[in-house]
Structures are given as structure tokens and as C-alpha cells.
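All protein chains of the complex are present and in place, except for one that has been dropped.
Order of writing sets the labels: A and B. Residues in every chain begin at 1.
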Amino acid sequence: MKLPLRPSFPIGPPTWPTGVELQPPPRRTGVHYDTDWARRWPARVARAVFVDDLLRPLVAVLGSPLVTGLDRLADLEAPAIFAANHHSHLDTPLVLTSLPARFRHRAVVAAAADYFFSSRVKSAYSALTIGAIPIERTKVNRRSSDLAASLIDGGWNLVVFPEGGRSPDGWGQDFRGGAAYLAIRCQRPVVPVYVEGTRRILKKGAQLPTPIGRPFARGTGVRVTFGKPLWAQLGEDSRRFAVRVEAAVAELGDETATDWWTARRRAAAGTTPSLTGPTTAPWRRAWALDDQRRRRGADPTWP
Amino acid sequence: MTSPRGDAVSPSPVGRPALRTRPGLVLEVERSTPPVLFHAGEGFHLERLPVGSRVIYPAEPVTPLADPDAAIGHALANPVGDSEPLAALLRPGMSLTIAFDNQAVPLPPMRRPDNRQRVIEAVLDLAAEAGVDDVELIAAHGLHRRMTEPELRHIVGDRVYDAFAPQGRLTQHDAEDHDNLELIGRTPEGEYVEINKRAATSDLLVYVNVNLVAMDGGHKSTMTGLASYRSLRAHHNVNTMQHSRSFMDQERSELHHSAWRMGRMLGEHVKVFQIETTLNTDTFPKQFSFLQKREWEWSARDRASYLAVSKSLDRCPPRLARSIFHGIKSPQKMTSVQAGEVEAVHALTTASVYRQQLVPIDGQADILTMGLPYVGPYNVNSVMNPLLVMCVGLGYFFNLYRGKPLVRQGGVVIMSHPTPWEFNPVHHPSYIDFFEQVLPETTDPAEIEAKFEADFANDPWYIHLYRTSYAYHGVHAFYMWYWGSHALQHVDNNVIIVGGNPRAVRRMGFKPASTLRDALEMAEDVVGRNPSITHLHSPPILMADVT
Partner (left out) sequence: MRALVFERSLPRYAAAKVAAAFGAGLGARVGPLALSDIPEPELPGPDWRRVRPRLAGICGSDLSTVDGKASAYFEPLVSFPFVPGHEIVGELDDGTRVVVEPVLGCAVRGVAPPCAACAGGHIDRCERLAFGHLAPGMQTGYCTDTGGGWSTALVAHQTQLHPVPDTMSDETAVMIEPAACAVHAALGSGAFGRTVLVLGAGTLGLCVTAALRRFAAPSTLMVAAKHPQQRRLAAELGADLVVGSEEVRRAVRRTTASLRVGTGLSGGVEVVVDCVGSQASLAEDLAVVAPGGTIVLLGMPATVAVDLTPLWQRQITLRGSYAYGVEDEVAGSPPLPARTFDMAFDLVTEAGLDRLVSATYTLDRYRDAIDHAANAGRRDAVKVAFDLRTERRR
């Protein structure tokens, strides 16, 4: 007796008859992945537990974050679009866990369809754990923008990284218009968010994270700064609005590096350092980043 | 940068009148009236008042501004009175000083962001745009204690603190630093006008206030917050206080008349741009929300939380109870903001305060009862010592009237508070000595003033603690007593404290009673049988308009 490893039809799947034109398989990954299930109650509860009880301690151990500027959100009503700069995979957990609860438990994250939704398993994982929704990085995809807009209209907050990907060298990239477009379309504000220091933990291409700061000691590691909510002005198009959002994030970066008053004065004088860094030779760009010069660990001590 | 939310997609909230929700109420107690809530320090209890007593309930919190930041921007751009918009007053190379109220307001401390943070950030935004480099911030705490770093951070926000404090550009007023005081002159009445030198010599002085009660604000802001002792003495004295009927009603307050004279003189010397904000009376967070509801409207949930809270407070050590209460951050919200010339601004502010707080009531009573809460302006993060009980009860609560006092001349005031014989030695060192050494000798305000004030005011140790530690000035304990001097005179020292430490109560010349019923019996000896009774159901704050 031979035990059939592959049960035959009708128990097993049918085989395709030769000569019949082969149909492409239904596209169920990338932007076509349906994330509705991840926003129903069971998944939301699971995600709340995951974010609050797993991600938050993890972030605290790895980055000991200092979150500032939450008072600027005191008058803000959900939903809103949170636009942050992007250095590291750690940015999403960091921003997510830094959000006040009223935003955090009803938030979706715009994630690159080609990376986070490349397979069914990966898609399910992304959708469940961080509430990711698939977004095309480069072009405005009708399906993904409709999905995001309908979610915002339905009261969901959107976390988005308008640079379209993690920073390759530590400097920022130009902001794309997606967040601004959605803000105008849904008539909701954009909250600029500046994330500092995640690159030192897990930069693009790194395999393992390096904890910085003293674990759980608030303020010794990375920093997240929330800015004042920005509303699109009458007749402003998404490109101009995106520039304004980028400037706001840059000012927050300046505020993080110096202090608020210095940042305000430089902003008023138009001398805020840009996120994208100087347009010079790569080594000078690298040199200008102070994290490259940071000493790692202590000098060895000899017995 | 302009206000990010301009004439925009969102509806503009500026100028929407603060809607009044249900106004205050005077309830006559009958047999079906539920017992009435009395605050008593870190606790409260329900008391049945005799039939026919009247209870004054505060108005419900008025609807706050929908977008306070936009409202601030609007106020700065459209000042009232004889003043240009703030932006027009700012130019590169000028010196700008921003003075702001201290932690005595609001009560309890409000949730972040504080009104002052919002306003200061807006002012600094404009200053940054105008390229003003020489900016200094001064906490205008007068003779109050210096604030700790967390307290300052709470008021101005972390951003402003981190930007200014490390450079020494955020300082606290020091009324004993004689090198940094500027004598501007003397008024025809002989009042010294002497304030902080930096404020007096700046090209522009911006004062940022939170107007909790009608006494605050106006010229009193600068003339107390930034003044020296000899300047303050002009209006902080027994004579002035006894002729301020009440000091909450600036029209009939000697305190304010003096401050106004002095403020006008200051105004001729330095350009003052006043920014005042008002709050609604949404005083307690959700878990204590029953404290600001009328008893017959308590839901099952309110009753459950009343029982849970009061039972657990009975069992918990006083220290813990105190730390729980002082941890309360109030959800008060901004109801108005106005900027410009001091007097014009303050007129609007006062109107706004009255709109929230005034409750009309007809006629005076023989007996006034009130429950005193755990906090007053001078014991934020501290214990409410007996002198503060006196000041909050006979100073603040008694004076929350316009027209006539709630109690008739020669009537009785009954207050409930545990009045512990306990002092915070860091915050109130001179209070201890006042209580131990002055009060046993006399409780007459005028005699106290004549005999002891100079000694305490010039005591080098108090001055040292005031300047370097977190102590109220040596003379501040006297002001507590002066603040109640009008009430003492009016009711002829007939004050009964329910549930207080009997020794401490007697030391102040009052009578201790263990229950409200006893206190009412005792009061009958003074005012006769079947007295009329009015109960001030506060906090939340209300101001009685007595006709």
C-alpha cells in the first residue's frame, strides 16, 4: 500500500488541463492585500496588547526614548496624519508607542507595499502587529490612496513616513506629497514628527540592533518630538503643503538639536538646517553627521 | 511662521462668544433636599442643612474656546485699548521681557499645556519673526516662594524652559535683590513704585496672566508680581484690606485703587503689553466629577465614586491623601484671551470672569457656612496650615462677593476644614513663627501689623530662605492675616471651624466645633434662634452678587 502524499482530486486540488490558457493567479499581496480583518475587534485587541506590552518595553530597552511636544496635541481631535522622518525600522514602533492612547489605539501605518506586503505571511504579520496598510512608494496608486482616505474619513489616524523609505546615509530625503494629498482630501491636519537617534540603534542594512541610552531611563536615548498640527491653507496644493510639512519637520529637528527658541529664530530667519543635509561630496555629508563620530563603547581596560 | 491654522479648511473659532451653560443657582433647602457636600481639606462630607437654609451653587463650566492658540494669535494681532498689535511693537535690537504669573494660579494646577505656555510661545514666535534677540522671562511671584524646576516647566512648558533657563534667561523675581530693583517714583499718595529692574528698563514688558478670580490681573499683576516689599506695603496692609469691600470687586477695593495708581505711574515709565486669559470652572478630573455636580443630579456612578473616594480617604494616612490631592491636575479650559493696554484688557477679563463666576443672591444671612478645600493659592504642593485655612476661608471665600458680604454684620462664619497644626517648614518658615509667637499675643490685625511686621519683614533668615530656598517671604504670613481682616471685623471674630484641631483653631481666636450641628448651635448664641443660613457650595469657584 502506498500512502498518497498528495491526495488526488476531489480531495486534492484539480490539475490544470493542458491546452487551456493559464490564468494569472489572483493578486493578493502588495497593494492588493486586504487588511480589513486587521481592523476588527479581535485583531485590534491583540494589537493593543502587542504594542503596549511588547513593543513599548522593547523600545524602552533599545532606545530609552524621550518624547516631547505632546502638549501641542492637547487640542487636536482624531483623526490626524502623523508625518515623520525615517531612519530605521525602529521608527514605526517608536512613533506608534509615543502616540497618546487616543491616537495609538486607532492608528494605521502606511507601509511600503513592496516590502511589508511582499508575501501573504509577511502581510498578515505587518497588518496585525502594527496595523500596516500597503502604500506604493513611488507612484500614487488609486487603490492605496482610496483605502487610506476612507480610513481617515472613518476616524483612523495615519502614521506615514513621507520620505518613502529609510535614509540610506543618515540624511533625510525629500518629502513626497502623499501625506499632504491625503490631508487636503480628507480635510485633516498633518502632525509633523521628528525622530532622532534610531539610526544609531538599527540603521538601514544593519542586522542586529545596538541599544543606546540606559534602558528605561527616559531621555537618555532617542528622542521623538511632536510639532504643532498643520492645516492646509485655502487653495494650497499638495506639493506646496508637502514642502511646508517638510520644513516643519526640519524645524523640529533643529529644536531637538538646539532649543526651541533658537529653532524659532532660525525658522523666522529662514536658516533652519535642512533635513536633507548639504549637497556636497558624500564624505562631507557623512562627516557632518555627528553620529558617525560617536564613540562606541568604552575603552578596554587592561587588568 | 504664522499661526498654522489660519483662514483655512477648518472653521475659525476666534471670537465665538463663550456660551453659558447652566447658570449658578440659589437653592432653598427643604425636607426633600439631599444632604449638601462640604469640602474639608483632603476630604469631604455630606451635611444636612436646616430647612430654609440657602445653598449657592456655582454656574456650570462655560464652553471653552475651541482653538485657544488661534484665539491667542487673534488677540495679539488685535489688541484692545490704546495699543498697537504686538508684532508692531517688536523690532530687532530691542529688549523684551515677558513676565508671567506663578503657581498660585490656577487652582488646582491645570493640565498641560498651561495658558501661560500657550501665550508665551505665541509671543516668542512673534519675537522670533521680528528678530528680537534680547528676550528674558521673569516669573512674577512677588513675595511668594520661588518655584521648583518641575513647577516652572509645568507653567511655561519644556520647550520654553529648555530654551531659556540654561542660559539664565528665565529667572524668578527677587524682591530682596536690591541691585536689581528700580525705583520708578512715588505716587502723590506716597506709594513707592519699585519693581524688577529688568522689567522696568526693558523696551517692552509683556505680562502674561491667568485670571482665576476677579482679584487677579490688571495693574495688580505687575504691582505685586514684580514689586519690592516697600512697594507692596503700600497696598498690602490692614487699612487697605479693611477698606476693600471686597478685594474681589475692583470697583470697591482699596487694594486695587492703590495698585491702579501705581500701575499707571509704571505705565508712563515702561511700555506694558498685558495679555490676560480666563478659565472656565471645570475644576476636577473625571474621578472627582461629583464634586462639581449638584447632589440631586448625582448618578449611580457619582454616588459610587463618592463612597469609594471618601471611604478610602478615611482610611488612608494624611500624607498619602495629600499627595493624591496635590497630584490633581485640573481640566480647566481657556474661555477668553485678550491683549493690549492694561486697563482695557482687564475690563474684558473681568467681564469674562464674572460671566463664569457671578451668581446673584438676594440678601444677607446670619450664618455663612463653607467647606474649605485642600488647596489655596499658597499651598500648591504643600500642606494647608492653619494660617492658610484662615486666609482661604476669611480672605478668599468670604470676599467672593460683590455688593454686600453674604453674611450680615455681626453674623457668624462656619468653615469646615481639618486645620492640622502642621506647617511645611521649607515653604512656610515664617508662618510657624507667626503662629507660635505672634498669635498667642494678639489676633488683632492692626496690632500685629504695628508690633511685628517690621521684625519679620527684615529678618535675615527669612530673606535668605526666600532668595535661595523655596520659602515665602517673612512678611507673607502677615498678609494671610490681613487678607482676613475685613471678615474678622465684619463678623466680630465670630468664626467657627468644624472638625479642626481645637488647639490650632483656638490659637487663631476662633471656636472649634466637632460637627456642623454643634457649630450651628454655638452660632445661635450669637445670632439668636432660627437664624438664616447661606452655604457657599464651592469649589468650583463662584462669586456671589449680593443685593
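Please note the rule applied: contacts are C-beta pairs under 8 Å (C-beta built on N, C-alpha and C of every residue); 3 or more make two chains touch, one makes a residue touch a chain.
Since this is a predicted model, take the numbers as computed values, not measurements.
Touch, as defined at the top, links the missing chain to these shown chains in the whole complex: B. Only one residue from B:Thr148, B:Asn458, B:Ser514 or B:Asn530 touches the chain missing from this view: B:Asn458. Shown as candidates are B:Glu28, B:Glu268, B:Asp314 or B:Glu436; the residue that touches the absent chain is B:Glu436. Within chain B, the residues in touch with the undisplayed chain are 432-433, 436-437, 440, 455-456, 458-461, 464.
Operating definition for what follows: only the chains that are shown with their structure count from here on.
Per the touch definition, chain B reaches chain A in the complex via residues 1, 4-10, 67-69, 111-113, 117, 124-125, 128-131, 133, 135, 157-160, 162-164, 166.
On the chain A side of its complex with chain B, the touching residues are 68-69, 71-72, 74-75, 184, 187, 189, 228-234, 255, 259-262, 264-265, 267-269.
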